Structures are given as structure tokens and as C-alpha cells.
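Every protein chain but one is kept in place in this view of the complex.
What follows is chain A.
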Amino acid sequence: MSNNNKVTVVDREGATHNLEWEPDQTLMEALRDNDLPVLASCGGTASCATCHVFLEKDVFENLSERSEDELELLVEAEGYQECGSRLSCQVDFSRNLDGVTVTLAPEG
């Protein structure tokens, strides 16, 4: 029996990866520890924006609000989506997120 969430990740080349998101990980950690190219240089403190992802609209809408720091970093990010962009380090594990699809945002 696993408590992990299943996540489908679409990388920057459009390829999909299936991974397990463990309960003690943020979404960023699940991505990074499964070798997806998120630099995450700030270690998950909403400072670097290298962990930017897009979530599907209905998933996005059920998450808590973005902090001001997160929003300011995201608004200036490439491909910013008002209803979809998140810093994956700010997305905590939740059973409700089992089965989500996460798309890596372009770098830069």
C-alpha cells in the first residue's frame, strides 16, 4: 500500500513522465528528486522561480492563494498563466492532488 500520489509530468520537450509524489515532499521535491530539470536553486523558498510549473485550471483553483513573492516572480516568468502558474516548491502534498498533470514551464 502506498500513500504516494501519482503525478504525470510533461517536460519541456513535451515528453511525459509518471512519478510518485511522496507525502513528505513538496511538488518541487518530487520533480527534482525524479530527475526532472527543475534547478530549484533556492531550495524551495519562493526566491528563484526555477521551479515554475503549469497546473490544470481546476486543480489550480482548488489550491490556496499564491503569496505576493510567488506571484511577483511568476508574473514576470515566461509563459505566465494567471490560472495555472505555480512555483512547485509552494505546492504541498495533498491527497486531492493525486493523479494531477504538471507541465514544466519554459526556463528563463
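As a convention for this text, a residue touches a chain if its C-beta (ideal position, glycine included) is under 8 Å from a C-beta of that chain, and two chains touch if they have at least 3 such contacts; residues count from 1.
Note that contacts and distances are computed from a predicted model.
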Item to complete: Could you check which of "Putative CoA-substrate-specific enzyme activase", "Glutamate synthase domain-containing protein 3", "NAD(P)/FAD-dependent oxidoreductase" or "ABC transporter permease" matches the UniProt name for the chain that's left out?
Response: "NAD(P)/FAD-dependent oxidoreductase"
Worksheet item: Which parts of chain A are in contact with the chain that was left out?
Response: 33, 35, 39, 41-45, 47-49, 68-69, 72-73, 75-77, 108
